[in-house]
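A single protein chain has been omitted; all remaining protein chains appear in their positions.
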Amino acid sequence: MGDERLNATALRRQSRKAYWTLLSLSFPALALVSVILFIPIAWLFSLSFVGDDGQLSLVHYQRMIEQPSYRTVFSTTFLLSLTVTACTVAIGYPLAYLLSKLSSRTANLCLLAVLLPFWTSLLVRTYAWLVLLQRRGLINTTLQSTGLIDDPLPLVHNFTGAVIGMTHIMVPFLVLPLYASMRAIDPSHMRAAANLGASPMRAFWDVFVPLSMPGLFTGMSLVFVLCLGFYVTPALLGGGRVIMIAMRIDMNLRLYNSWGAASALGVVLLVATGLILYLTARLTRLSFGSGAFR
Amino acid sequence: MVASAHSLPIRITSVAKSYGSAEALSDVSLDIQAGEFLTLLGPSGSGKTTLLMALAGFVPLDSGRILFGDRDVTLEPPHRRNVGMVFQNYALFPHMTVLGNVAYPLKLRGLTGAEAAERAQEALTLVQLGGFGERRIHELSGGQQQRVALARSVVFEPPILLMDEPLSALDRKLRETMQSEIRRLHERVGATTVYVTHDQHEALTMSDRVAVLKGGRLQQLDRPDRLYDHPNNVFVADFIGHSHLLPTEVEGGRVYLRGHPIKHNKTAVPNGPLVLMLRPERMEILSAGQDPDMNELSGVVQRHAFVGDALMLTVCLFGETVITVKVPRLRGLLDSVPNPGQPIRLGLHRDDTILLPAEGDGHG
Partner (left out) sequence: MRSSFRSADSPRPWLWIVAGLAMMFLLTPTLLIIPMSFSNANYLAFPPPGWSLRWYAAYWDSLEWTAATWVSLRIAIATTLVATPLGTLAAYGLWLSRGRLANIIFAALVAPLAIPVIFIAIGVFYVYARLGLLYTTFGLVIAHTTLALPFVVSLVASALKSFDANLEKAARSLGAPRWRAFFDVTFPQIRFSIVSGALLAFLTSFDEIIVALFISGGSTETLTRRMFTTLRDQIDPTIAAISTILIGISTGCILLVQILRSKDKS
C-alpha cells in the first residue's frame, strides 16, 4: 500500500506539471492582454473615482447626471444608436433572409457583398459617404438632375449623415449572426406550417420570424453596443453637431485635461456595453467564450 | 499464444483513476503474459478504454504502477513507451500518403527515407495492401484504412500492441474478416496485445484470455472457455453468452430450487443467497427415467422459434419463470421436442450446474 501511495504523489505532481505547462502556452498572449487591456482598465476605473482635488469622490459621475451638456451627449448617442439599429434591421433582415434561402454556394458568393465592405477600412467607407452626401455630391446632383428636388439636401455634417454612414458600417454586424441563425432554422418547420394550411406569409410571420429572434436579438445588441461607443464615423459625418460619448471622452481628455471625467464616462460606456451584451447572452442562452473548450 | 523476442509482459498494479466523483478505474490489478492476446471486455463505462489509455500513457493515473517487463513506465510520457496503438477511428494522417503514414514511426526513430520506405512497404504487404503505398487516406475504404492503421502500429516492431475497439466502425462481415486478420497478424508479429471491445463474441473468439470489467473493477480474468462455463458472478454470467438466473433457497448447507434439492459440484456452499445459472444450450430434454447426475426442471412449452441452426423453445418453468432452451436441429433430437402447450422435462447435469452469489460484483 505504501508503494501505491508514493506513486500517487508522483503521479499527481506529474499531471499538475503537464497541465500548467500546457496552459502556460497561453500566458504570453494573456500577459499582453493584461498589460494593454486589464491593467489600464482597472487604472481608469480607479481614476474615475478621483476628484479634481485628488481626493476620492464621485464628482465625475455626479456631473454626468447634473450637467446638461452630458444629457445632450447621452440622448444623442442613445437616439443615434436606436435609429441606426432600426435602419440596420430594415436593411439587414431581408438581406439575411434572402441569403438563408439560397444554396450554400450562391449564398457564400453573395456573402462577399457583406464581407468585403465589412473588412474595408472604416475610414474609406466613411470617406466614401462624405463624398457622396456632400452638397455637390453624387446623391444631390442625381436628385437635382432628375428634378426631384431643387436645392441640395443637407445630407452630411449632421444627424442624417451620421445615421446613413453608421448604418452602412453596421449592417454586416447584423447580417452575419442573423444569417448564421437563419441558416440553422430547420426548413421542415416552414414545410410543416404549409402542410397545416398556412400561406407562405403566415408561415413566415408565425414560424420563421420567431425562430430567427435569437439571431436577430444578438445582431441588434451587437449593433447597438457598437453604436454606443462609435467615434470615427459620427465625428466625420456628423460635422461637430453630433456629439457622441466617445467624442466627449476625447474632449474631456484633450480640452479639459480631466482624466477623471474621461475615465468616468468611459466606465459608464463600458458598463452599459457589458450589461447589454450580458443580458443578450442570457436571453438567447449563448456564451461568449465559455464552452469553447469543454 | 506466441512469445517472441519482441514481446514484453505487462504488470498492472492497483491502478486507480477518478474523474471528479466518478471512479473510472478502481484498484485494478492485472498480469499480462508476454506475447499474450488479452481482451479487456465490458460495457461502456466499465473502464476498459481508460485502462488501455493508461497503458498508452494518455490517461494520467491517480495511483498505481504499470510495468512493461522490468521497466516502470508509470511516469513515462506516451512517446517513450514504445507501444503500437490502433484507434477506433484509425487516426490516419490525412496529409500523408499511406506509405508516409506507415513510415512515420520509423522516421521518428531515425531511419533514413529509403530504409523507412522499405520497411513500411513490408508492413503494408503483411496486411495485404502492398500496392497501396501512394494512395491518399480518403481514397481508402474503412477496412483498408484499418489495415493501414495496423501496419503503422507494427512496422516498428513494438513489444506491446494496444487496440481500442478497432473494428466497431465496420459492418459485420468485414468485422469477422478483420478479426481473423488481426489474430493472424498477432501470431506473425508476436507482440503482447491488449484489445478492447464491448462485443463478447469478438472477445471470446480472438483472445487467449479475457478480462471482464465493470464499473472500473475487474470482474474476472480467465480463458474464454472458463469464462463461459464458470463465470464468477452474476454480471459475468449475464454479459457472456445468454443465461437465465433463477433464485434458489439455501438451507442447512444445501441448495433448493422450488423445494427440490439441487445437485452440484461445489465442495462448500458459500453464505448468502445464490442464483442458479441456466444456459439455453446446456439443458437437455429428458426422456423417461431418472439420471442421478441430472437436475430436473419441469415446465410447459409456450412456443417454438426457428433460428436457422437451432430451435429456440420458450418454456414456462414452475408456472411462472419463462426461459429459453436452445435445441440443435439434429435429426434425433427434434423428435423428442414437445409441441407448444405440452409439458417438458428439462435436465441440467451437475457438472453444468453453476451457482453464483445473488448480487454484487466480486473481484477476479
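Quick notes on this one:
The first chain written gets the first letter, and so on, giving A and B; residue counts start at 1 in each chain.
The criterion applied here is as follows: a contact is a pair of C-beta atoms (placed from the backbone, for glycine too) under 8 Å apart; a residue touches a chain by one contact, two chains touch by 3 or more.
This is a predicted model, so every value here is computed, not measured.
Put simply, the missing chain touches A, B once the whole complex is considered. Across the entire complex, the residue among A:I91, A:L153 or A:A180 in touch with the chain not shown is A:I91.
Remark: the omitted chain is touched by one listed residue; of A:L11, A:V59, A:L155 or A:M190 this is A:M190.
Although one chain is not drawn, its touching partners on chain B can still be listed: residues 56-58, 77-85, 87, 89, 91-95, 104-105, 108-109, 152-153, 156, 162.
Panel shows chain A; residues 19, 22-26, 28-30, 32-41, 43-44, 47, 91-92, 94-95, 97-99, 101-102, 108, 110, 112-117, 119-132, 134, 136, 138, 141, 168, 171-172, 187, 190-191, 194, 199-200, 203, 228-229, 231-232, 235-236, 245-246, 249-250, 253, 259, 262-263, 266, 269-270, 273-274, 277, 288-294 of it touch the chain omitted from the view.
One rule holds for everything that comes next: only the chains that are shown with their structure count from here on.
Touching chain B in their complex are the following residues of chain A: 3-5, 7-8, 10-12, 14-15, 18. If you check the complex, the residues on chain B that touch chain A are 13-14, 60-65, 74-75.
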